[in-house]
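Take a look at chain A:
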Amino acid sequence: MIRRICRWTVIILILLFLYLPILILAVYSFTDATNIGAIRGFSVHNYVTLFTTPELRDMIFGTVVLAVGSAVIATILGTMGAIGAFYSRKGMASAITTMNQVPVVNADVVTGFSICILLVVVLGISKDTYIPLVAGHVTLCAPFVFLAVIPKLKQMDQSIYEAALDLGAAPFTALIRIVIPQIFPGIISGFAMAVTLSLDDYFVATYTKPATFDTISTYVVNATKGAQTNIKTALWALSTVIFLLVVLFSLVMNIRANREN
Partner candidate 1 sequence: MEQTKNIIELKHITKTYEDGYSAVSDFNLEVKQGEFITFLGPSGCGKTTTLRMIAGFDIPTEGEILLNGKPITSLPPNKRPINTVFQRYALFPHMNIYENIAFGLRQKKTPEKVIAKKVKKVLELVDLEGFENRKIDTLSGGQQQRVAIARAVVNEPQILLLDEPLGALDLKMRKEMQLELKEMHRELGITFIYVTHDQEEALTMSDKIVVMSEGKMQQIGTPEDIYNEPINAFVADFIGDSNIFNGIMTGKLKVRFCGGEFACVDDIEEGTHITAVVRPEDVTLTRPEEGRIRGTVTSVIFKGIHYEITVESGKNEIVAQSVHSARVGDRVGVQVEPDNIHVMIAEDHTNIFAAEINKNYELEYNGTVLPVDLTNVIKGSVMSEDGTLLDAKGLEIDPKKVRIKISIKPQDIELTDDQEEGLVQGCISNLIYKGDHYSYVIHTDLEQDFVVNDEYLWNMEDQVGLIMPVEKMIFTVKK
Partner candidate 2 sequence: MHRRTFSRKYLGIPYAAFLLLFVAAPLIVLIYYAFTNGQGEFTVQNMTGFFSDPNTLGTLCYSFGVALVTTAVCLLLAYPLAYILATSRLKGKSVIVLIFIMPMWINFSLRITALKEILTWIEGNLAYHPFLNTVLGMSYDFLPFMILPIYTAISKLDGALLEAARDLGAGEAQAFLRVTLPLSLPGIMSGVSMVFLPAMTNYVVLDMLYNSTYIMGSLIGSYFAAYNWNGGSMIALILLGIICLFTLLTGGTDDENRRGGALL
């Protein structure tokens, strides 16, 4: 009995630690208050500001487009890389795997900084072309797609590809019709991981983005240094919206997973 109480205490305390700030902010996002602690009336003006200020709208839109765009490129590259490495000779495979591991274990600051040096300082590519930014985000995400796809390839029954060839399919057809469907769950989870990584990134973006462009992270970090309270409280609304979206997404995923069982 005592043990049960202890268990629930630990669970609840950590839940409070993780969620209380977000939830309090969510409550205050629906008021006129500019500081937590102040008690003010109900208002949705933060949400109005969030969705009507062009600067904020562009920033959110830009972040999403960047995330989806670089995730798509990263997914294509990472999946091809995984298939290629999986069927390559050992030396080639381990070379790819080792290089793939670098951005995974590396600190994002170092990844962002080194890409900035190479592309911007050495090769002289302007940040305004968005090339360094997209390249940076793809570099950040593709290795995780690679890592998500490899286990699916290992799990796959290796003889089905040969069976397809035996039945007369060309290698490329066999790959598209047989191998890709088998590893598709891995590709999807790699893609989802790529999107979240890009959405959450600050460091790569800050070293490679054009001066006029902001992602949510870079914008929020700069905004906390600024003094514009209406922007600050509009970000509370943004935080609440994202929180609700994540909850919704998790719910949907969980219901789907339950249904499959």
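Following the convention adopted for this analysis, contacts are C-beta pairs under 8 Å (C-beta built on N, C-alpha and C of every residue); 3 or more make two chains touch, one makes a residue touch a chain; residues count from 1.
The candidates came about this way: all candidates are chains of the complex that A comes from, given by their letters.
Worth saying up front: this structure is predicted, and the values here are computed from it rather than measured.
J.: Judged by that same contact rule, which candidate in 1 or 2 sits against chain A in the complex?
T.: In this complex, the candidate that touches chain A is number 2.
J.: Hey, which residues of chain A end up touching candidate 2 in the complex?
T.: Residues in contact with candidate 2: 7, 10-11, 14-15, 17-22, 24-25, 28, 35-37, 77-78, 80-89, 92-93, 95-96, 99-100, 102-111, 113-118, 121-122, 135, 138-139, 142, 144, 146-147, 150-151, 170-172, 175, 179, 185, 188-189, 192-193, 196-197, 199-200, 202-203, 207, 216-217, 220-221, 224-225, 235-236, 238-239, 242-243, 246-247, 249-250, 253-254, 257.
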